[in-house]
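Left out: one protein chain. Kept in place: all the others.
By written order: A and B. Residues from 1 in each chain.
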Amino acid sequence: MRDLQQKLGGEMVGEVNQPLTGVGTIRSATPTQITFLANSRYRSDLAASRAGAVILGAADRDLTPLPRLVVANPYVCFARVAQLFSPPPLYASGVHPSAIIHAGARVPESASVAEHVSIGRGAVIGEGARIGPGCILGDEVSVGAHTCLVARVTIYARCSIGARGIIHAGVVIGADGFGFAPDFSEGDGGWAKIPQVGRVVIGDDCEIGANTSIDRGAIDDTVLGNDVKIDNQVQIGHNCVIGDHTIICGCVGIAGSSTIGRRVMMGGGSGVVGHLEICDGAVVSAMTLVTKSITEPGMYTGSMPLMKHADWLRNVVHVRRLGALADALKRTAGSK
Amino acid sequence: MRDLQQKLGGEMVGEVNQPLTGVGTIRSATPTQITFLANSRYRSDLAASRAGAVILGAADRDLTPLPRLVVANPYVCFARVAQLFSPPPLYASGVHPSAIIHAGARVPESASVAEHVSIGRGAVIGEGARIGPGCILGDEVSVGAHTCLVARVTIYARCSIGARGIIHAGVVIGADGFGFAPDFSEGDGGWAKIPQVGRVVIGDDCEIGANTSIDRGAIDDTVLGNDVKIDNQVQIGHNCVIGDHTIICGCVGIAGSSTIGRRVMMGGGSGVVGHLEICDGAVVSAMTLVTKSITEPGMYTGSMPLMKHADWLRNVVHVRRLGALADALKRTAGSK
Partner (left out) sequence: MRDLQQKLGGEMVGEVNQPLTGVGTIRSATPTQITFLANSRYRSDLAASRAGAVILGAADRDLTPLPRLVVANPYVCFARVAQLFSPPPLYASGVHPSAIIHAGARVPESASVAEHVSIGRGAVIGEGARIGPGCILGDEVSVGAHTCLVARVTIYARCSIGARGIIHAGVVIGADGFGFAPDFSEGDGGWAKIPQVGRVVIGDDCEIGANTSIDRGAIDDTVLGNDVKIDNQVQIGHNCVIGDHTIICGCVGIAGSSTIGRRVMMGGGSGVVGHLEICDGAVVSAMTLVTKSITEPGMYTGSMPLMKHADWLRNVVHVRRLGALADALKRTAGSK
């Protein structure tokens, strides 16, 4: 634990009996694991913890006799400790013989390209990057240094990803935005496709979750800043611009041409209709639909409360006549 | 039909004129197909049915002169009959020459490994399992006997799937959970990644739909029981625990560390915020957000009713002032 303290700072109280080999939760950690207390909700679990050591804040310093590291930000400290115990996998550099590298693509010797990969003409792979099995990169794609495409990632032509990113399996970056002009003048026409010729440009240190899609811009680009974290099953429409450090939880859908600020948090299943702006620092709750621009930081919510179905039936019928209800109330109040 | 009756039980009434070759709906079945009546809504279609035979319950026994099999549970009986007519495809055992099997992986002779597959170091494939084209299995993955990964399934390292499962195309199992610690103390930091070192452990007889994602646990595992059925486009966060026989419909999102009981039904597009419990036998309606634990079985709903847009405009404005409306009512009632 002393080496952890030397690397990460903080005050060490007590000394561990056995070498630490990994991390654990307060409830599951064994005597060779280090755990953490960052949420006061779990204080009561501390007494029974069998962990070999605990990371906690000054306020919780004396809650336990276990060996402990007292730090300003226990959760961040725990993240750093866990990173030390579980460094990202090391991939042997080199190109697997089954990978197809098209003419003009540049793959440095330090990069790792796995089996069944396809890298398009003129693509540029960064130093130390990992292109996992089954990934498909279109022509002139650019992947930054030390970025890891885990497996089965598809990046369409000309899109660009920064350094140190992690792109999970099933992600599709740069598919055509959803743009069609209605051409029904003859009564019998159809939808005319607007060619989507912009790119997707993603900054450094981004992580993008499994099976998420980010569409390319129609004319200008779709842009993600640095340190943007996107969860699984998210849909980001064409020409969205997303600021640094923004967090987008699972199943979010953001329609085209939305501008999302820095350090925004979009809760799971929330949505944004197109052509809006959400300012820096806004927080959108789960399953909330943003239908107009948000111009002040703070939390915004628009979800229905959970009810027993019988209660819902009794109440929801009145949502359909709220206008009439309000009118009736006004008349009643006014007629007194 | 006699052989069906011998296999599945029930009372046979009448005899078919032609051999039965498959199943059909009441409306579309031909004289060589067998159909079923399980929903009283379709009783009126029975008179016009051209089916060669019908599976139905005792209450509907005399609704038709068609040859029929009278059983206790017509829908289950129909499922068994359909299974007899459409057994799962048989795949030739063996490993396709384009598949990459890394060192130490164990693939039994009875298994079928298709083209463009990648199987990681030390992975263990069960007897009779099918690894379809384009699947990617990480190191030390375990797939149970007779489980079928249809195509393009990705399973990250160390995750485990039980026997007799069906995993559809595009599924991603074991991607990193969405866990980051905010490290902005210097005003200019970023999100510190919490390494996700738990696994996904899935029981026997599970079916998982196309393009669904199930994240690995942060420290402990994400766990699915036996006979869990998950539809397409579902997102299951890290450290969720899901009980036996639970049904999760399409587009559901379940945030991390949720515990879902046995025989729960999650309707399409519903969501669960994290760290909740949903008890055995609960039913959550479509597009309902579960924001607190459910402790009693029954149906729960929290969706907005559908309105003509003009009606919605007239009513919904009052949702934004329901508190004031309730206050006004109280004053009016009180001032009488």
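Details
In this text, contacts are C-beta pairs under 8 Å (C-beta built on N, C-alpha and C of every residue); 3 or more make two chains touch, one makes a residue touch a chain.
In this text, all values refer to a predicted model and were calculated from it rather than measured experimentally.
Contact with the undisplayed chain is limited, among A:Tyr42, A:Tyr91 or A:Phe178, to A:Phe178. Within the whole complex, the absent chain has one touching residue among B:Gly170, B:Pro195, B:Gly217 or B:Gly243, and that is B:Gly170. Of A:Arg68, A:Arg130 or A:Arg152, it is A:Arg152 that touches the chain left out of the display.
For chain A, the residues in touch with the chain missing from this view are 98, 100, 116, 118, 134, 136, 138, 152, 154, 156-157, 170, 172, 175-176, 178, 180-185, 190-195, 197, 211-213, 215, 219-220, 233-235, 237, 251, 253, 255, 269, 271, 273, 283, 285, 287-292, 294, 298-305, 307, 311, 314-319, 321-322, 325, 328-329, 331-332, 335-336.
Touching residues on chain B toward the chain that is not drawn are 22-25, 28, 72-73, 75-76, 78-80, 82-83, 85-86, 89, 96, 98, 114-116, 132-134, 150-152, 166, 168-170, 205, 207, 209-211, 226-227, 229, 231-233, 245, 247, 249-251, 263, 267-269, 286-287, 303-309, 312-313, 316-317, 319-323, 325-326, 329, 332-333, 336.
Quick note on the criterion: only the chains that are shown with their structure count from here on.
Centre-to-centre separation between chain A and chain B, using Cα means, comes to 24 Å.
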